[in-house]
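The structure is given below, and queries will be raised subsequently.
All protein chains of the complex are present and in place, except for one that has been dropped.
Up next, chain A:
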Amino acid sequence: METNLALLLLFAPFAGFLINIFFGKKLSKTLTGTLGTVAVAVSFAATLYFFLQVLQTKTPVMVNLFEWLHLANFTVNFSFQLDQLSLLWLMFVTGIGTLIHMYSISYMHDDENMHKFFAYLNLFVFFMITLVMGSNLLIMFIGWEGVGLCSYLLIGFWYKNQEYNDAAKKAFIMNRIGDLGFLIGIFILAYLFHTVEYDLMKAELENGWSVDKAWLGIAMLCLFIGACGKSAQLPLYTWLPDAMAGPTPVSALIHAATMVTAGIFMITRLNFLFNLTPDVLEIIAVVGAVTSLVAASIGLVQNDIKKVLAYSTVSQLGLIFLALGLGAYEIAVFHVITHAFFKACLFLGSGSVIHALHGEQDMRNMGGLRKVMKITFVTFLISTLAISGLPPFSGFFSKDEILMTAFHHNKPLWVIGSLASIMTAFYMFRLLYLTFYKDFRGTEEQKHHLHESPTLITFPLIVLAILALVGGAISLPGMSWLNEYLAPVMAKPAEHHHLGNTEYMLMGIAVVGALIGIGVAYAKYIKKGEVPPADAQITGVTNVLYNKYYVDEIYTAIIIKPIYAIGSFFKNVTEVALSGFVFGLGRAATLLGNQGKTVQNGSIGFYLLVFVLGVCSILGYIFLVK
């Protein structure tokens, strides 16, 4: 019964995928959308059942299917585990997933390939569940690559546009760089532990299995490279902003709330190993902090509403990695959850705006939308307050915990994180003001068509906004339900911060910082009523930021172009030289062969006949004699 229910949890979205991919074209659009949504909702219901069960019993549910890979010193089974960590992840993956599917019914209704959209979205949820539910690294890797594939399919969903296809391809390839790291990490761990099952590795360590620390460090570093790819950290983050080419629900589900948290999930899952390699943790913390600052600074000047949100996502993920690097896995998970709520809400809200403006994404052509899109505006405002870290919104609690931990462990990282947070408050309010305040700056025609989105779109917004508002309650300072809940999957107990003067002072600094950011945005965009200039007029530092520090250009110059140059060299020089050498030999042989040419008459039929007859007679002879 348990096994069947777990399989239903896993395969319901896959069934949705199959139905939509094979029969979707014949079904009505509303039906395909409903089917896709129900498929994920079924998973959510099953998750809820297990979640409540594990809350009570505190024992994980294990499902073992059959052997997949067999190697000399380890085997890999299709096996799954539903424990505190995976269930928590599944809760928001399937929960937010259901909401976003529902939203898409309306959002994608005019698209001729709506059934494919839902098929891919279902497939994504299936792979995400696989990733989370697997009880070993290889099953996680199936999900890991699978979500990458779905991300590729969905970024390039409008495949007639080659720029979008470029973005899709880029996402896949950059992720694969990380995936190679992931694979090498798996190789080393499998070699060290003779297993890739989480529980077995853990048990071996507890039983005093001695592991080569240097190799373990390399393995964890490799796995972190994998996490950098999937969770868009330096230096592999550049695919995520481009991934905004996909339809907005995709950005919300895959590129904000769920898939990009896979790296964080993996590190949290393996916390018992990362704890043994403090040097790697240090690297993770630094990479996370720097990423959060770099991405936030780029976000300051972007004018595409989705690009701002994309850089904000990279930046927030950076903060989460900072928490991971400090060994504060619970806090990282906490911020993942609150971030999933408010960022999904923000993306869906931006989708609602884009929908109302018939595809317009440039904030310079927006403005004044709060009057016509009241629900979108209010939900957007709540989420913006949450991401900016103002109490009592959820983002305040989770972000504050991260900064507090950073303060206790590593002051420079605290400074970097705080700076990134101030920037976040600024650019988010910049976005809010440019989009919703002042007067509408678009065309007359757009102005006539301005409207609030239908219920299927606003309902998910409202639910997410409520969660963004109250989500902080799962881990209040001093009395954290989350820490207690996660304790069984953590190797070390959560740090407990006594709420003293320092802590209140830190909260105060964080809030003041956020208010400064908001204040600057207010002064610039409300008081002075500034609108960002056209692209050509952007100069100086702003231009460098606007062009994202030219990182894409640098990568092209130092990696892509050299590869093509080497390719040209191989093609035009090496191949020709090698080939010429052999052909020279060949020519000599042909010259000799010409002597015997007269004997041949050129009829293949004749050759064949002789040939076949010859072999037949030999074989016939053998059989007869035998």
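Please note the rule applied: a residue touches a chain if its C-beta (ideal position, glycine included) is under 8 Å from a C-beta of that chain, and two chains touch if they have at least 3 such contacts; residues count from 1.
Assume contacts and distances are computed from a predicted model.
A single chain of the complex does not appear, and UniProt lists its protein name as "NADH-quinone oxidoreductase subunit M", one of "NADH-quinone oxidoreductase subunit M", "MrpA C-terminal/MbhD domain-containing protein", "ABC transporter permease" or "Iminophenyl-pyruvate dimer synthase domain-containing protein".
Considering the whole complex, the residue from A:P60, A:G146 or A:G325 that touches the absent chain is A:G146.
Screening A:E2, A:D279, A:E484 or A:E575 against the full complex identifies A:E575 as the residue touching the chain left out.
Contact with the undisplayed chain is limited, among A:T30, A:N64 or A:Q162, to A:Q162. Checked against the hidden chain, the listed residues A:L35, A:V63, A:L154 or A:I188 yield one contact partner: A:I188.
Mapped onto chain A, contacts with the missing chain fall at residues 21, 66-72, 78, 138, 141-142, 145-146, 149, 152, 156, 159-160, 162, 165-166, 169, 172-173, 176-177, 179-180, 183-184, 187-188, 190-191, 218, 563-564, 566-568, 570-571, 575, 578-579, 582-583, 585-586, 589-590, 604-605, 607-609, 611-612, 615-616, 619, 622, 626.
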